[in-house]
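Note that one protein chain of the assembly has been removed; the remaining protein chains are unaltered in position.
Let's look at chain A:
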Amino acid sequence: MSEATKPQPQAKGEKTPISDTSYVGIDAILEQMRRKAMKQGFEFNVMVVGQSGLGKSTLMNTLFKSKVSRKSVQPNVEERIPKTVEIKSVSHDVEEKGVRMKLTVIDTPGFGDQINNENCWQPIMKFINDQYETYLQEEININRKKRIPDTRVHCCIYFIPPTGHCLRPLDVEFMRHLSKVVNIVPVIAKADTLTLEERDSFKKTIREELRANGIDVYPQKEFDEDAEDRMINDKIREMIPFAVVGSDQEYQVNGKRILGRKTKWGTIEVENIAHCEFAYLRDLLIRTHMQNIKDITCSIHYETYRVRRLNESNILFTSNPPDHPAPATPQPNGVAAHRSSVE
């Protein structure tokens, strides 16, 4: 039986609950949670996808105000376009105001750079599913770790080249396939080549095309939790994709040091919302919605994967798909254990 507590005034000495000034202290549990979270630290895994030269690495560095991108970490490696899409992860431990975070930036060099780009999203899809699989295997283990290391891709930033016209077939194909398994945040890269009018009309076209193709990017409408969320997220949905400019160079403007790009006709201030929408992207990704992005990955994308795997394993009990041969271990009654491929 459920009942809220209600104090009732009664004479001294008789059975009576305590007056309103008494206080149990259950709100202290928030502080306990915070303490624990601070001790443990957080994890955040972000993937960047887009053709070479769209400023992916620079944008990551700008977002996290440090040299977190793969290029910064391996500055002397000769830049060449790989023959196939590669997946390269770099992790960093960052700390801010006592909050520790393990940030992993996953780069995808080679995407969209070939002459024939058919199915170039497949290695990316496989990587994302592999992370889900790793997590799932750990979760169903008999002796599982207290805190399962989370390598799942929480967010995938997709860089749209600033053509000003519309989405390219490759953009549509990629986002159509991947929006079902990961949170996609599309951005218009190198937006300093678009005037404000061009930018607005480009964004409108992109939004229409996303809608027409049934592509649900973050924040997805169906995952809004309540009216308050919906209000906040509707405003964001009217603004995406964010038109961003990245830079890790500082300049002096009006007596302040700001990150920007200096040209003969003026200096573009990255964090100035009159110039570009970088600040909105940063706020969304880091300051307001980071936890929500992780929650949707855990409770929706991962769960979808898990349900599919559970259903598959009940049906495909004996087949061994080509790229995941059954491990050579004895199993009850000769049933081969396997990891079925997902695509």
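Heads up, the rule we're going with is that contacts are C-beta pairs under 8 Å (C-beta built on N, C-alpha and C of every residue); 3 or more make two chains touch, one makes a residue touch a chain; residues count from 1.
As a working rule, contacts and distances are computed from a predicted model.
According to UniProt, the chain absent from the figure is "Septin", selected among "Alkylglycerone-phosphate synthase", "Presenilin", "Septin" or "Cytochrome c domain-containing protein". The omitted chain makes contact with just one of the residues A:Glu95, A:Glu118, A:Glu197 or A:Glu238: A:Glu95. The residue from A:Cys166, A:Leu196 or A:Leu310 that touches the chain not shown here is A:Leu310.
Chain A meets the missing chain through residues 1-5, 12-19, 22-30, 32-34, 36-39, 42, 44, 63-68, 70, 73, 84-99, 101-102, 104, 107, 123, 126-127, 130, 136-137, 140-144, 146, 225-226, 282-283, 286-292, 295, 299, 303, 307, 309-311, 313-314, 317, 327, 329-333, 335, 337-339.
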